[in-house]
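Worksheet: the structure to be examined is printed underneath.
Only one protein chain is missing from this complex, and each of the others stays in its spot.
The letters A, B and C name the chains in turn, as written, and every chain counts its residues from 1.
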Amino acid sequence: MMSEVPEEVIQGRKILNELKKGDWPNFVREAEKTRYPVDLYGASLALKRDLFTTGGYVSVPGAPTGILMRVTSRPDIGENANIVRVLIPSGNFLTSDMLDTLCELADKYGVGMIHGISTGEDVEIPGIPKEKIRDFITELRQRGFECGSTGDAFRAVTTCVGSLLCEYSNLNTAEFRDSFYDKYNDFAKFPTFPHKVKVKVSGCPIDCGRATQKADIGIVGSWKGAPEVNQSLISKMDSEKLDNIIRSCPTGAISRHGSGISIKGEDCTQCMICVRNSGGAISQGREKQYLIYAGGKLRGKKGPLSGKLFTKVNSIEEAMNLIGTMVDIYGEQAARKERMGDLMFRIGMKNFLDLMKTKPQAHNAKDLRTNIFYSVNGEERERMPEEIKKAVGGE
Amino acid sequence: MMSEVPEEVIQGRKILNELKKGDWPNFVREAEKTRYPVDLYGASLALKRDLFTTGGYVSVPGAPTGILMRVTSRPDIGENANIVRVLIPSGNFLTSDMLDTLCELADKYGVGMIHGISTGEDVEIPGIPKEKIRDFITELRQRGFECGSTGDAFRAVTTCVGSLLCEYSNLNTAEFRDSFYDKYNDFAKFPTFPHKVKVKVSGCPIDCGRATQKADIGIVGSWKGAPEVNQSLISKMDSEKLDNIIRSCPTGAISRHGSGISIKGEDCTQCMICVRNSGGAISQGREKQYLIYAGGKLRGKKGPLSGKLFTKVNSIEEAMNLIGTMVDIYGEQAARKERMGDLMFRIGMKNFLDLMKTKPQAHNAKDLRTNIFYSVNGEERERMPEEIKKAVGGE
Amino acid sequence: MEGPARPYTNFIPPYLKESVGKWKTHKVLEPGIIEHLDTSGNKIYTVRVASTPNGRYSTETMRKISAIARKYAGASMRFTGGINMEFVTKDLNDAISLKTEMEDLGFPIGGWDGHLWNMTSCAGYFHCALAATDAPSILQNLANNLGKYFNKEELPAKLTISSSGCPSSCGNSFLTDISISGIHTEIPIVTPEVSKCDLQGTAYTCPVGAIQLKQLPDGSRTLEIRANLCIGCGLCVGACGGIIFETPEKTDGHAISIGGKAVPSRVGTTLGRVVVPYLPNEPPYYKKTVAVVTRIIETWKKDARKGERIADWVDRIGWESFYEKTGLPFYGQSMEYLDVRGMMTLRDGGTR
Partner (left out) sequence: MEGPARPYTNFIPPYLKESVGKWKTHKVLEPGIIEHLDTSGNKIYTVRVASTPNGRYSTETMRKISAIARKYAGASMRFTGGINMEFVTKDLNDAISLKTEMEDLGFPIGGWDGHLWNMTSCAGYFHCALAATDAPSILQNLANNLGKYFNKEELPAKLTISSSGCPSSCGNSFLTDISISGIHTEIPIVTPEVSKCDLQGTAYTCPVGAIQLKQLPDGSRTLEIRANLCIGCGLCVGACGGIIFETPEKTDGHAISIGGKAVPSRVGTTLGRVVVPYLPNEPPYYKKTVAVVTRIIETWKKDARKGERIADWVDRIGWESFYEKTGLPFYGQSMEYLDVRGMMTLRDGGTR
């Protein structure tokens, strides 16, 4: 039966024709080379309304996460467009063979489209009819891939490229991610948390991996104290350039010493400015330290919140173990659908640290409070004066 | 009847003996030269407890504000210590005659003590027995003084010294305060507001009068655009010094132009740094502007809040009239015992400006919001795109 | 072994292995090509290639990309966190040939230093169920207009752009120098379907506490939205199919925020701040949106000092000057009450 073409599809096609123009890589041009329902998309633009809804359900043994059901609200224009998320190797390198396999599967089960890469750093294969999902996933796994990264579980751990390509790295982020899945894959596969948990890892404080910005648990490779100085390279440096480096240290930690420089460890915040600008004469310190951030996320109940520095640890194992402890406690304490950052917001940093059995430290505070509206309990009333006396004297 | 000296008084005297030591001007040594109940004070230190309570009431015709009733909770040690607050002239200058008069009255009615000056910049005469308050106030007024600055009224308006002593002044603050009392004295005298209202005035943005910090309504004399430059003085300035001035402008508004400098008006925040450091070569601009801050206070319900820049006006009359408008609306909108800053905190700056019939402007925002959790109404949905189109184009 | 394929060493170009963890310095040779030198003197070249705005490719194109990787880049390629592609070649000539072939395929090389590094979009109407605006088509327009900054015209510092269809911000809204975020502005309505949802749980999703449980005369329970409190965020709509927006075509739109960045230098890590609270959805060209973004970039380009990210620039000149220089109108929605710093950890369990 031939049905008439609905007005919104006609309008939609006009819009798509315009959208297809331009030199830049174009997703509409790409979509038109596939079986993706472009008319549905065009109609949604014409109607200024999203024409998908969530819904439906398919149970696939061994794949409790990784499937997103997408239902069209205009079956007359375009069909459902379920999606499967595919985890990729640490470091995000895919061999040409792997790419070809994914293309083959996308052609066979999907609409011949690949979403490579999502902002959460998975490959998605869209457009898989409900009845093919099981077979698709079976074949996907046979061919060496795993699906995942949906639901209230660990979402795909993401990292900066780190040691694979970058001299600033204090942490082999790809290796870390591999170990993560050795240890925590069950929590990535089975949704058992109050809400999704994202772990992101950066090799240094420059944070190409956005571990401080959008990870429930963010891990940043860093070091203790002053950066490493190659005094002989420094002494050869153009004096004006060196002055500039000294001046641009935000904390004023760097000072000249004859033809060399010295850096006050306690004032260095490991901001990487001098390292970046010195062409190798200043580099990250040798004694590594790993910064653990907590509570970054972009929506939840309270909207965008950056991660807060939770603690600093001295070894990669500690960092790895801490992830487990943190989600255990998060699991116990958070309300349903409460992201870690919202929990922290609700109960406050002090109580969060208490819950996490972590002693508050000055590094936890970006700035301090500006009122005296807090409680001090009996034990603290005893302990504080004693500790202060020990620190500064005064009976 | 001779009673035994209570233990806490004995202990208190020991404490006071220690407190009296030292080179610095000493309030205990001063108190001992008066009839102030030092034993009561000493006992409170020994007991680590405040021994006064508020309470009692005395009605004095013509003095609805200015009296603070202070009841001793240990009449066996020391008597009640009611206080009368005395307003002083604008600019805080008192003639020797006036000082002598206040001393005479403090001796006659009080305990021979003067609290000169309170942090709210009044003189207080403490220790006036309830039965003498009426007569005291009558004589006080006969001798040219006025009491006030208590209750839910305008508290004593305070100002920096401004034009009386200072070259940075953009506003004769003392004259302003005199006019304030010509216009608003009724609201200073009769408590009609939801809570106290403090007006503080500074002649320039350096803000010696703390108008931005602790005033419900703060007024700061300023100017528009770039400061005034005396190019001939600049050209005579030591080059390194000039470089320093240029570099220390926080917004980078200053740049060299041959032997002179030029300052970008739109980037100048009137921070006064260059003015202060240039020894007269750069001075405040000629076209004056007055900054009105709202909502500063130190306790209320939400604790310390700095004032927020509410608006900028071009004339002293406007500033003066605005005070009236602001308290009118504050009076209508605030809950009982809600300071202006707490009202602003509760309803948000946008709604506060709406209430105050003041168009939001970028100067109202120290920083902008980091989420999209706000409402946009139908009228705004129509208007915003039109205005934006007008501003930047784009159909 | 469950989980993603590993170890990662199986998938990287073979010549990369011995340099891992031994890098010494790098040099940006031209937009999109970096030379990396390791401590043993080995060199490799990273070539960064733009993706489609939302990372969607046909298998036809992806197969060609795969073939190019096989030819020049050790039969491997990677995706970046900025949803770009990267190829690592052993030889500079390979990098240059790869560049030519990718350009022929329609994919430009660029980024690094004072350039547009990446643009990220979420699914929007294209695949998602929650979109208030079609993030990909907006970003396509921006990319078409701003592509020159990827590899031709220079900027004061790094630039990143993102676009998300709703407050979920899947596209990286608030994290990038410029973000477009879909926003609902309508108060949703509660339909009888609401009874199929967990009422208590749905009420709890509301960030401003605008949803109340209500008893109907027949004893059954429903939800009520208090219009004076609702900010139209749509969280309840996402949580329960029984709550819907009636006329999204008239009320949905998008906001523009600027100044997000992760790098700790200068002003430090910051979230984007809303400079334009609302623009309507106007496909195909979204001309106002493109005009606003262009105006911001051009003003920044002209006025900023070298090395100043948008956040750093605004931090220096202030918001008042930003609005004066860009000529954008200012709206009250952009404001927040700042002194809440210090007010929030009152005590256990306090909800504010």
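In the analysis below, contacts are C-beta pairs under 8 Å (C-beta built on N, C-alpha and C of every residue); 3 or more make two chains touch, one makes a residue touch a chain.
On a predicted model such as this, the values are computed, not experimentally measured, just so you know.
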> Going by the touch rule given at the top, which residues of chain B touch the chain that is not shown?
Replying inline: 15-16, 18-19, 21-28, 30-31, 33-34, 41, 44-45, 47-55, 70-71, 81, 83, 87-100, 102-104, 106-107, 112-121, 126, 144-146, 148, 156, 158, 160-161, 163-167, 169, 172, 174-175, 177-178, 181-182, 185, 188-189, 205-210, 212-214, 250, 269, 271-273, 276, 279-280, 298-299, 301-306, 335-337, 345-351, 367, 369-371, 373-375
> Since one chain has been left out of the picture, which residues of chain A touch it in the full complex?
Replying inline: 250-252, 266-267, 269, 302-306, 308, 344-345, 348-350, 353-354, 360-377, 380-381, 384-385, 387-389, 391-395
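Definition applied: only the chains that are shown with their structure count from here on.
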> Given the contact rule stated at the top, which pair of chains has the most C-beta pairs in contact?
Replying inline: A-C
> Roughly how many whole angstrom separate the Cα centroids of chain A and chain B?
Replying inline: 47
> In angstrom, rounded to a whole number, how far apart do the mean CA points of chain B and chain C lie?
Replying inline: 45
> What residues in chain A touch two or more of the other chains?
Replying inline: 302-304, 370-371, 373
> What residues in chain C touch two or more of the other chains?
Replying inline: 167, 174, 207, 271-272, 285, 339, 342-343
